[in-house]
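All protein chains of the complex are present and in place, except for one that has been dropped.
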């Protein structure tokens, strides 16, 4: 009922505060017999780690994962997989002034209202550090999905005022997008746009400010038939999962908000027979119709707000003294969140798809002899 | 695990096919002692009912609700509330040709792939008729919310190429929006835009086509502190619930996708003290920060695709004969979905908010003496 | 969070009060493509129905089930199955005096304390009538289980002071037990004991009193591997489900409480190889080890208290006037519950087993091509 677990069959529970001893995740419901190693998880944690370039914070988070249970002789056993990541770079003294001063754009105010108490050090539970547990668990989901031929990629399509060129993107294969995003710090598959985005981020940073962005996710290999109408539609569960990531303000599937401008005769994806299979000629729907996957590539987008921590002075209040004040957040903060969203969005989407794959399986009952 | 229930504490299960004997809902977890009558529910079902004007289908659905349990001497008892709505206007013969012919833009193909069997009459479970159960249950949620001073309204802000004027909307109070949407068939609070929208719908209808739209939802009176991070954030649960409504392709909270263009120093809502309370000077966030309500009005938007049923001929396949064919859907269908989304979106959002109000209450434990 | 649904994959929600318009159940998660008819369900409702002989109440409950959704052309479609049973024999006036007078041994007092309001007519939601919905849903589970070679039977092994003879029982096959219990009103498979039990019930009835009993359940055909440690062990879920049936005060698996007197070397079931398969030589464990089925027959027992409604005068209170009083419950009540438990216990156990069969299936993932 509290909200720290996610998934019905492949169920992930995350825990941990940014400045406590550790963060982590427990996976209940991993398919047994799948090869998994700490290295498989570490690879994704390393992609998530900040401090790697000029567009992300120079914080040092070594983020070494330890597998505490559920894996035996290199394989999942079907029992819970517990993943532990110690926090290493703690400067709690930096945060003392935040005890009674909610930062604009952050969760501070809501946490105090809700719980009556708040670990104010660096956002505590609401810190982006939460995503380390999610990425670790998602790495396991990604590994399992590859066994079934399913793959996920996220890439940045907009930062500030700069859009990736849709013509350029439409020329790129799924694998080329995966490669390109590792070639630049903003994780944009259009390399020309990437350079412009990088420049826009650096300008915002220099001004003590931050910028927002948009990220697109693509999932290939999902078989037709996943999704549980009428409430747990595949796109509804993806929407919830993606919106649960900090800083996300919007979600679209397929053509999304642009669908409002279409007429039905143009928006509908016609069916055809190709290579002996029924498929659609276009994919305005984004791979999901009526909440159920169609076998097409699933395509979604997330709107990501600018980093709320800015060094420009902002108006806020001191809640203990009940008086107005100002705050300038001087710490080491990313001037843009979108590029760091990439591994988090992939991990999150992977968990949703694997969970629905297993949920669907329950309907296809057979007795193992 | 199948997906026909929704909510954790105020838990709604809906059931029923468009051309079966009935549709309905069961609510498990209604607060006891609240006055509720069939008339309270009927009022919302009547708002949902089609055939009321030129922009919606002339189907006759009387949609009379019967309360079968959980209400005693006019009050909820805390036991399950079962709501029954008989289907009256069934013409199953109309649908025989759809048995093996998936309609473009509809869920038909996915249902067959998923379940291996499909009630093909009028969309069966995937029909918009499903929303009758949801609206009935939501009417109970709305009634309970009014006891706590919480109210929800949805209004159409775009149809086809016509936008409601944001300057006009910003002059309207919450109550004026509620009033205005009942004055025109497209349920747009900007009455001038409404006339233009109506015209655009009629043109599409005349062309045998359909149009999409955007709807905004406003929720007032929500106390600060609702939402269950990190996965069941209030906006994440709203996103899922709204995306679970047929035809919705996108969801935004607050400024949504426009947030991508802001800088942090502008997007952040500053805190101030007003009338002795902490509040924000602006509401770019849409009333939710870090997944927890702030006490501000909650503001979200849904993108709604054009009605997939169009009489213009479309390419599809006959799955039994595995050959390509064409289909023209000649029945009585709405040329636009957005106005009919209004009561459904309100009902759905009301269930989410009530559910979170009760979830949050569990944390504030006291022993009744 | 309220407790009217049961099962994780094959999820049953029941609703309805004894003297409201109807009772019913919704099944979410039925396997698609299974043949099911109203007659399949009616058969079990008829076994449940009272008024059939001298040991049960002469109430007239016609209990005709109507399938409102989820079945198309005689087969399940995978969408929710809604089952409706109208209440016919309502005499609410009989119950007026119970408004403020909790009956000893009944749930009346607790409901008022919990909800602050109570439908006092005939027990309302806490009436044994609740089991009609459960039996209807269980009939669907039983039908599906037969497709997988699984069958459930319950039989009375004790009423008052009379035990069924364990030597007699040990001679009977599973099918003979199923046949024998239909031959006598107390549903005891030992026909000699049955006659003595019947006599004991009639004596209690003549004295205005009631008697308790014990029922054993047997489930055959369950494959090894069902159960979800460490909390959702198969026997733990059976215990909960059986304990949720009104009047049940105890649950045992295998040798149960007698296990306390054994030594480990005797209690352990040795493994052997027979017909090329690993099995156990004995079945002290009752078919479940470590919470997981072993492939053996599952054997459990339920302790059932005497009917609380007795015409002998009992001390109670008037809660409105806060003074002590007496009550004599003169209505039409069963003098023993155990025989009527039989179809309810079978239905309940069937739901648990089917649910675990489907839960286990989710682990055995394969992609349908």
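A, B and C are the chain letters, set down in written order, and residue numbers restart from 1 in every chain.
FYI, a contact is a pair of C-beta atoms (placed from the backbone, for glycine too) under 8 Å apart; a residue touches a chain by one contact, two chains touch by 3 or more.
Since the structure is predicted, the reported quantities are computational estimates derived from the model, not experimental observations.
K.L.:
For the chain that does not appear here, which of the shown chains does it touch in the whole complex?
P.N.:
Looking at the entire complex, the absent chain's contacts are A, B, C.
K.L.:
With the missing chain put back, one of C:47, C:106, C:155 or C:187 would touch it. Which one?
P.N.:
That would be C:106, which touches the missing chain.
K.L.:
For the chain left off this view, which of C:63, C:130, C:151 or C:198 is in contact with it?
P.N.:
Only one listed residue reaches the unshown chain, and that is C:130.
K.L.:
Looking at the whole complex, which of C:2, C:38 or C:297 touches the chain that is not displayed?
P.N.:
C:2
K.L.:
Going by the contact rule already stated, which one of C:140, C:169 or C:289 would touch the omitted chain in the full complex?
P.N.:
Checking the options C:140, C:169 or C:289, the one contacting the hidden chain is C:289.
K.L.:
Which parts of chain B are in contact with the chain that was left out?
P.N.:
1, 9, 29, 31-32, 78-79, 148-149, 223, 225, 229, 357-359, 361-369
K.L.:
Considering the whole complex, not just the chains shown, which residues of chain A touch the missing one?
P.N.:
1-5, 8-9, 11, 13-17, 20-24, 26, 28-29, 32-33, 66, 68-70, 72, 75-82, 84, 114-119, 124-125, 358
K.L.:
Residue by residue, what part of chain C touches the chain that was omitted?
P.N.:
Answer for chain C: residues 1-6, 8-9, 14, 102, 104-111, 113-115, 125-126, 130, 134, 158-161, 204, 207-214, 224-233, 235-237, 239-241, 243-244, 246, 249-265, 267-273, 276, 278, 280-281, 285-286, 288-295, 303-310, 312, 314-317, 319, 322-324, 338, 359-360, 362-363 touch the chain left out.
Following the convention adopted for this analysis, only the chains that are shown with their structure count from here on.
K.L.:
Taking chains as nodes and touches as edges, what kind of graph is this: line, ring, star, complete or other?
P.N.:
Its topology is that of a complete graph.
K.L.:
With touch defined as above, tell me whether chain A and chain C contact each other through largely the same residue numbers, more than half shared, or through different ones.
P.N.:
The interface is built from the same residue numbers on each side, given that over half of them are used by both copies.
K.L.:
If you average the Cα atoms of chain B and of chain C to get two centres, how far apart are those centres in Å?
P.N.:
Whole-Å distance between the two chain centres: 39.
K.L.:
Would you kindly tell me how far, in whole Å, the mean C-alpha position of chain B lies from that of chain A?
P.N.:
26
K.L.:
Chain A to chain C: how many Å between their CA centres?
P.N.:
Here chain A and chain C have centroids separated by 46 Å.
K.L.:
Can you list every residue of chain B that touches 2 or more other chains, as numbers and ranges?
P.N.:
Residue numbers touching two or more other chains: 1-5, 8-9, 14, 114-115, 125, 362.
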